[in-house]
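Missing here: one protein chain of the complex. Every other protein chain is in place.
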Amino acid sequence: MESTILKTINFNAYFGENRVVKEVNIEIPKNNVIAVMGPSGCGKTTFLRCINRMHELIEGTSTKGTILLNNEDIYSMHPILVRHKIGMVFQRPNPFPNLSIYDNVIAGYKLNGMKISKPDKDAIVEQSLQKASLWNEVKESLHKKGTFLSGGQQQRLCIARAIAMEPDVLLLDEPTSALDPISTSGIEVLMQELKKNYTLIVVTHNMQQAARVSDKTAFFYLGELIEYDITKNMFTNPKDTRTQNYITGRFS
Amino acid sequence: MIKIKLKSMTQFETEIRDAKSEVINMWQLVLSQLTKAKDAMLSFDKDLAREVMAREKRVNALELKIDRDCENIFALYCPVAIDLRFLLAVLKINTNLERIGDIADGIARYIANSPAKFNKDFLASSRLIEMYNGSISILSDTQAAFEFENTILARTIFSRDEVLDTINKNADENIAKYILEDLNNINEALNILSIIRKLERVGDQSKNIAEEIIFYVEAKVLKHQ
Partner (left out) sequence: MKPNIQYRLGKSKFFKGLIIVLSALCTVPLFIILIYILKEGFSKINWHFLVNMPKPVGETGGGIANALVGSLLIVFYASLIAIPVGVMCGIYLSEKRNTRLANWTRLSVDVLQGTPSIVMGIVVYFWVVKPLHTFSALSGSVALAIMMLPIVVRSTEETLKLLPDTLKEAGLALGLPYHKVILRIILPCGISGILSGVILAVARVAGETAPLLFTAFGNPYFSTNIFKPMESLPLLIFNYATSAYDDWHNLAWGAALILLIWVLLLNIITKIITRKWRVQF
């Protein structure tokens, strides 16, 4: 029996009066890759951003309901602490352009003012870059700025930066939609590796990617969680007609 | 707003629809082969039998075309869920129908090579005619079940196939009796026995087809049960 690392209970998210995430109840098991898919505007990105409390940074937003990380309510914790435990990788790779690769990876510690010895820092940088499958490509140029890297490499740098903080959960918001197919498949292979140590929640528009990469898939439509099942089952025999219509491309 | 497309179909939906109608064409072709072979047998019409043998080429060509079309759809569209199950079923049904086509061709060959007409009474008493009509009706019903996604109709195939199995089992006895009546009957009897065996296989193939239809519509696997 897999243990649950993240659980939402009757979770709702609002933009002003507008409810965009409606009564979502979902349990995310540890060391899995969970894909979240759905048509545009279905609330999947908003839902993702609520998990690391980035949604509330927008003016006029609010939430209702509970999200538990390891049975702790994240809305009763300090948001900074939540974001240390739940990392995020964005759609467009965004390494800090004024910092070197080394400093980028260690940014979570350094910019937060956490004091670590140089050997520890070196170890963290090397391990994170190894886990992100980027070490061999950049180990000679750690002190150069990261902007000469390709799109796929930059995205892996962002992943290394996020996992350097040793989060419990890693959120990925359409991580490969700005990348070419080869970089995309590199990241997908990486996700399979990462799930050994972390739990990944991936929002994706690309259904084949959701099918290839995830253990379980959640289908959102108009803010509601319509179906949540093992990926194999969802793609061979979905239970809900709306899911079936979406994955067979009969939504317009 | 998200609407479900009713009017204009995507290329993918068109290809699925075309695959379905191709398979139904295959059904009709094979059914007509089987029926013509029966008529050739009953009226000892060698010309009709040869017509069936010539048409076998069309059956094979259509099988290849359907296989190729399915392969293209898989390559281009990555179908999932019901579309995936539909295409997998189409591939298997295609093979089953081609085998039935082979059987019709085989029966026609017997007629074409047979020196004399078959004894009508024996055809009736060995229940060959009953079996033949039964197998054609089963095959025809599988087509209807496929076309209208009618799994209830598909499920009736199993019990009706058992009737064919019974006739097949009793055939040994009947044929033996016929041979003992008159040793000159041996060739005719052996041909009739072969036709009975072939028709039993038609029933089996139809049963397989029914299983595939139920798989594709209900995602239930009934094979090997």
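What to note about this one:
Going by the order they are written in, the chains are A and B; count residues from 1 in each one.
Throughout what follows, a residue touches a chain if its C-beta (ideal position, glycine included) is under 8 Å from a C-beta of that chain, and two chains touch if they have at least 3 such contacts.
As the structure is a computational prediction, the values presented were derived from the model and not from experiment.
Across the complete structure, the visible chains that the omitted chain touches are A.
Within the set A:Ile101, A:Cys158, A:Val213 or A:Ile226, the residue that contacts the chain not displayed is A:Cys158. Checked against the full complex, the one of A:Phe90, A:Trp135 or A:Phe251 touching the unshown chain is A:Phe90. Where subunit A meets the chain that is not shown, the touching residues are 52, 54, 57, 80-84, 87-88, 90, 92, 94-98, 107-108, 111-113, 147, 158, 161-162, 165.
As a convention for this text, only the chains that are shown with their structure count from here on.
Subunit B has its Cα centroid 52 Å from the Cα centroid of subunit A. By the touch rule above, subunit A contacts subunit B in their complex via residues 39, 207-208, 211, 221-222, 235-238, 244-245, 247-252.
Subunit B contributes residues 2-5, 10, 12-13, 78-85, 219 to its touches with subunit A in the complex.
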